[in-house]
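What you see is the complex with one protein chain gone and the rest in place.
We call the chains A, B and C, going by the order they appear; numbering starts again at 1 in every chain.
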Amino acid sequence: MTGEVALAVLLLGPLLAALGCLLAGRQGSTVALLALIAGAAAVVVLWDGMLRTGPIEVRLGGWGAPLGIVLRADGLAVGFLAAAVVVMGAVWAVARHDFATPRARDVFWPSSMLLWGALNAIMVSRDLFNLYVGLELLTLTAVAMVALGRGPGAIEAALRYVLYALMGSLVYLLGVVLVYHGHGTLDLDRIAAGRSGADALALGLMTAGLAIKTALFPFHAWLPPAHAGAPSPASALLSALVPKAGFVMLVRLWFEAMPDATPPAALAVMAALGAGAILHGGLMALRQERLKQILAYSTVAQLGYLFVMFPLVGGAGAGTAGAAEAWAGTQIGAFSHALAKAAVFLCAALWIRAIGSDRLADLAGLARAMPLSCFAFGMAAVSLMGLPPSGGFIAKYLVMRASFELGLPGWGLVLAAGGLLAAAYFYRPLAALFAREPPRVQRTPRLLEAVPLALALAAAALGVLSQPAYDLLQAGAPAYARGIGP
Amino acid sequence: MTVFTGDPLALLALVWPLALALVACWPRLGWRALDLLPLASLPALALAVTGGSGGAPDVLLGLVLAPGPEGRLLLGMVAVVWLAGGLFARGAMARGEGGRIAAFSGFWCLTFAGNAGVMLAGDAITFYASFTAVSLAAWGLVIHDRTAAALTAGRVYLVLALVGEVCLLMGLLIAATAADGFAIGAVRAALAEGPHGALAAGLLVAGLGIKAGMVPLHVWLPLAHPAAPVPGSAVLSGAIVKAGVIGMLILLPDGDLGIALIALGLVGAFGAALWGLTQENPKAILAYSTVSQIGIVLVLAGVSLVFAETRLPAAAYAAHHGLAKAALFLSVGLVLAAGGRWRAGALALAALAAASVAGAPATGGAAAKAIGKAGLPDWLSGAVTATGITTTILLVWFLVRLRATAAAKGVPKGGGRPRLLLWGPPVVLTGAALVAPVLLMPALGGPDPAYLWQGTNLVEAIWPVLAGIGLLVLLAPRGGEGARRAPLPPGDLLTLLPHWRRGAAPVRQARAAGRGLGPLRRTLESAAGRAEARLVRWRWSGVAMALTIGGLALLSASEPGVAVLIAPAGAPISLP
Amino acid sequence: MNALPVVILLTSLLPAAVTFFLPQEQHAWRNGLNLGGAVIKLGLVVVLMGAVAEGIEPEARLPLAPGLDLVLRADDLSLLFVSLSAFLWLLTTVYAISYFGEKPELSRFFGFFSLCVAATTGLALSGTLITFFVFFELLTLSTWPLVAHKQDDQSLAAARSYVLYALPGSVAVLVAIIWLEGLVGTVAFAAPPDLSGVDRWSLTLIFVLFVGGLGVKAAIVPLHGWLPGAMAAPAPVSSLLHAVAVVKAGAFGIVRVVYDIFGVARVQELGLGTPLAVVASVTILWGSVRALQQMELKKRLAYSTVSQVSYIVLGTALAGPFGTIGGLVHLVHQGIMKITLFFCAGLYDERAGARRIEQLDGLGQRMPWTSAAFSVGAMGMIGLPPIAGFVSKVYLGVGAVQSGELWVLAVLGASTLLNAAYFLPLLWRIWFLPPQTEGIGATPIPFAAVDERVPGLVVPAMLTALTSVAAGLFAASAFSPLGWATLIAGGAYSP
Partner (left out) sequence: MTGSVVLFVVTASALIGIGLWGFLVQAHLLRRVLAFNVVGSGLFLLFGALGWRGGGVDPVPQALVITGIVVALAATAVALWLVGRFAEETGRADLPEDRREDRQEKSSAGGRP
């Protein structure tokens, strides 16, 4: 399998699988599994090929930009592709048991495949419009998943989500129009080659639109009810993967398409929003009484971490080792957040199945009844708090170190504070799980409990094996983020 | 790893009683643990005779056992006193309550180990370790009877002993640092010349003075010595206080410090003797006598410091006092256990020992005084002679009270003929007190024994005794027991503490004494409790942490720190 | 040989990993696994000691990201700590197995227990600051379930306050580490960084952050609030917590920071030695005063730990050869003495139901071996010769005088008296007071039914008591903790 084929598998496979799932009905999960296996193989091929030959680029139909569609798998993309396939696999394992009713099954499996396909497309697209299409597809499938939720608020949450998303799309698209007007192309590399007077405005518009889709503070209001209201396996997908698409697009926009239009002050604003997210999300998570709401607010906060990278990679530090550290740290943070957040949501899925509630008070004593999943939850929480040994820690460490190296310690301290907040809001569910009274639970197969554990262990392993991730992320990274390395 | 060097007997003298202390813990032993007591001091006695020295480089920070002449002399005395006391205890306490007797035996052996150790010590650490053992283990002897008075005494004793420990250790550490080693000689030199030498010496005087019963740190002594069982009192007064004395003799540097010792010694020598007259309990009277006699030892020691002379005379005086005082305490037990003519004989024995303490002519006491006075200036010599008057008065008062107490108690069952183990030890000790100093006079730097028989010297020895008796006859209250006012409680200075006076009942005294500075402590504790309650809350401790960090940062960053000299690169760290 | 540190780490990490998944009923497997790990570890540590004594310093390296290598490296300082933890881990495992018997949730307990020891080992063997931090945090995390093990309200509250204190401390440490590394690059203990180009303010603040962060674990006043509560944990946990793992980790960290990062000379130059000594002294006195007020045995012991651990910090702050030795050797001495006391406290609780001071009355008659061990521990804490604590005190005292800080002597003296004031009454009650007539404790155990016929609990206590006597009695021997500490200090004071 060559890189081209692998890309094709990752883009077309999910779409075909979505169709297959619709047709297969009860066997939908089997079709999804086949697609996932193929996707996993494709990711392996891409990873391997990319490490050997550098980023893999494909021109669909042999047409180059501006007319043709260019796909490129660089380190960033492959990393997210890998994270996505792992999370998808784990979600598949749990969801197989969860979506038994025909209606849910018929919505969930095709949607999840479409979501995955859209995500893959966003990761490898090099064209602002293709990115837009991918993002819309992603959003709409995500909305559909939220609407699958059983609670009374699910539809409301889905509706709110779709309204925000529509707004975001419009604003983004407005920016795209301006870019096309200024550059006559939507290809990222060709945009980077020139400059246009409208760039700043376009950048602002697109950023705002993407910020809405990424749920960056203060545009995050839609996320908690949506992620908390969706069926738990779907929440895992939504929280772990979906916002990352917007983030990746922002990164591509700021650092690959328009590096000229991003002055330090603007970069600082992004980081400030991220800091706001960290603090606000953390504080709000502290106030919640339901586990899934805590996790959802945690996602808000964790997304904020990613934006602290902006002034560190760009600005004065661009091109230094510090920038490379911040770049790698942030992406590793995104991967480990994906793994760990999926793990905690899958734990929540199992617990809700077992006790029918995700109120903290009802969770009391679960550690005795379901030790494996509780352990998984603990491990994942450790990663999300940014404590060693975990990917979350490596991420925090690298970014913090970059901030100190570059003389911007404030951003590092925000991360530190965020870690404390995370510890505080994860402490409550952990303490509840550990409380004395064991609740009545329905038996859960051990194997099922092992799924979140595997994810949590993967998040932890990312901390121990972060060197490969770092090497991967350096492949095809923009020049600013390719430090010489210490 | 070298187990020991030098004379194995030196190590055995120390290890043997420790081993016996462990044996005493064997639960099956019960009261038979008393059999161990006489055995404890045998190797030490042998060592005092042979005069060996040794060490164990791996033990503690390098154990050195190298007694000087003072140490060897006192070691011999101490070994004899403990041997006699052990025999007496075997006779007097047999078939008591098993567990308690076993505990007593264990403490006994441990205390002796410490007592021998301070005499043997050739380094400050060994000295301190031994001192700790003798100080703290002696507490077990004090509280043996578990009466309210004993417990009070034990508590006061323990508190003061601990304070003494701390003072001693601090002083030793300062000196050892300056000396760059723990050898006694080096430590003494450092006290004289090293930095903070005066402070260290002051700490040492306080620490050792508490143990020795130096005024005004003697307050525990009149409480503790009477409270212990008779053999315990004997070793406490005869041997254990000498741990402080030997410390002063071997550690304190020559110099003006001696003047302070002389002053305190004189106050003790006269003051304690007079205060002792207020006491009714014969053992309490003896305890004050001990304080008084230690005062004389301090005078002698102070003189040797001031004039940079040998400490041997002071050691000799202390050694004689140990033998005689132990004999007196044992004779108290003997008198109370005897009846009829046996009692009269016992009283005579006590009178003999008392005469020796008072320095009556041709006794060991006179010899000891002669040795001591050899180097004294005239006015001091006169003062020491004059103590003979007060000592005589006090000891006669002691004999009077002893007779009265025995009479009040009546004749014990069994006709009153005491066992050999009861009368043998006091007789031997009295004999030793009378004879040994005379025999050893030349060896101890005194004049020839013939000196004692010269006319002027005989007169000088006898007039204070006669004067004392005469004064007593003149001043003795007439009109029998009832006319005398209520006796003052023992503990003199302690009784000045407000709650001590308030609490009439001994139990209340015990509580009050233990509380010490009650109100202050309560205030402090509640303040600490309140502060703690706040500090446990993160809000407060967070502020405190921020303040600490900020304060530290500000303080240390605002001005450059003084670069403290550290050991230059490559310089080896010298270790003892 | 270079793999040896890793193997030593694995001897507790692997049992931890396996134990988590053992079914509760597999007592034999679990016990065998833990004991086996502990024994092998002790053996390997002895081998390692031999190697290090010959001047070999094995090092294993796992690169994580550029500038971020996990380095395990054995030098003499780390060995001091590792050997302590390996020895005490073995005894505590024996103790814990007897203590818990066949109670529930043991797989979880022993899993975290081994993890905790693995973290301590890793922390001791860390070759770089960041490695140290990784294990430091692992320690925080693995201790939490141990403190909360009983899962009652008290334990959960204690665990909560533990985390509440520990995590901000960790953040402070992390910020300090990263700040420092941002200034001078990756910091390895083997090659102290060159700080000459860094301004005073930054260095001072970094130092303060280090001490503040590590001080939470070392229970430096006013950051000690979590420790007394943590005594709610089961006895083996308290033993390990107070003697080896958490509290010591903090103290060890401070030692590392002072000696292997800043260097004594620079700490003095920055004027930080004396303030640190003041903080340590305040802690020593405050902990003692508080201990005096406690009527619960384990709480009293806990406050005693607060006080005693700061001896280590004090020795470090004194910045002279003797102070260094005193601090380092107290790291070991305090460990073996305090673990003895906690073993015994656990025994009193388990066998006699005695938790409060007044419930100890007369227990010496029924539990003589326990009480003997307890007495040794208590007297060692006071600093009575020839028990180990005495040696520490002597060296600290000499160190204080050497550094010209005479007031420290007064602190040591006051601390001795306070220690005596809160330990001696315990001994008095145990040995001299008549037993209480009715049953004592929460679950009345008739006095006559009290016994100590559980070798698994008594023997470890006896062994640690004997060790603490031996450590003091044979202090001058080259193989004693003192000898080892002298060796280390020799390294710190020569180029």
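As a convention for this text, a residue touches a chain if its C-beta (ideal position, glycine included) is under 8 Å from a C-beta of that chain, and two chains touch if they have at least 3 such contacts.
Here the structure is a predicted model, which means the values were calculated and not measured.
Novice: Among the chains present, which touch the one that was left out?
Specialist: A
Novice: Please pick, from A:L16, A:A104 or A:L166, the residue that touches the omitted chain in the full complex.
Specialist: In the full complex, the listed residue that touches the missing chain is A:L166.
Novice: Which listed residue (A:E4, A:E156 or A:D471) would be found touching the missing chain in the intact complex?
Specialist: Missing-chain contact among the listed residues: A:E156.
Novice: Could you tell which one of A:A221, A:A417 or A:V441 touches the chain left off the display?
Specialist: Checking each option in A:A221, A:A417 or A:V441, the one touching the absent chain turns out to be A:A221.
Novice: Mind pulling the chain A residues that touch the left-out chain?
Specialist: 66-67, 129, 132-133, 136-137, 139-140, 143-144, 147, 152, 155-156, 158-160, 162-163, 165-167, 169-170, 173-174, 177-178, 180-181, 184, 186, 221-225, 287
Basically, only the chains that are shown with their structure count from here on.
Novice: Specify, in ascending order, the residues of chain C that touch 2 or more different other chains.
Specialist: Answer for chain C, listing residues that touch two or more other chains: 168.
Novice: Would you please write down the residue numbers of chain A that are in contact with two or more other chains?
Specialist: Expected reply: no residues.
Novice: Which residues of chain A touch chain C in their complex?
Specialist: Residues in contact with chain C: 321, 324-325, 328-329, 332, 365, 367-368, 371, 375, 378, 382, 385, 387-389, 393-394, 396-398, 400-401, 403-405, 409, 412-413, 416-417, 419-420, 423, 427, 431, 434-436, 463-467, 469-470, 485-486.
Novice: Inside the complex, what are the residues of chain B that reach chain C?
Specialist: For this pair, the touching residues of chain B are 1, 25, 27, 57-63, 99, 103, 125, 128-129, 132-133, 136, 143, 146, 158, 162-163, 165-167, 169-170, 173-174, 176-178, 196, 199, 524-525, 528-529, 532, 535-538, 540-542, 544-545, 548-549, 552-553, 555-557, 559-564, 566-567, 569-573, 575-576.
Novice: Under the definition above, what is the set of chain C residues touching chain B in their complex?
Specialist: 161, 164-165, 168, 200-201, 204-205, 208-209, 212, 221-223, 225, 229, 264-265, 268-275, 279, 286, 289-290, 292-293, 319-322, 325, 365, 368, 372, 383-386, 390-391, 393-394, 397-398, 400-404, 406, 409-410, 412-414, 416-417, 420, 424, 431-432, 472-479, 482, 486, 489-490, 493-495
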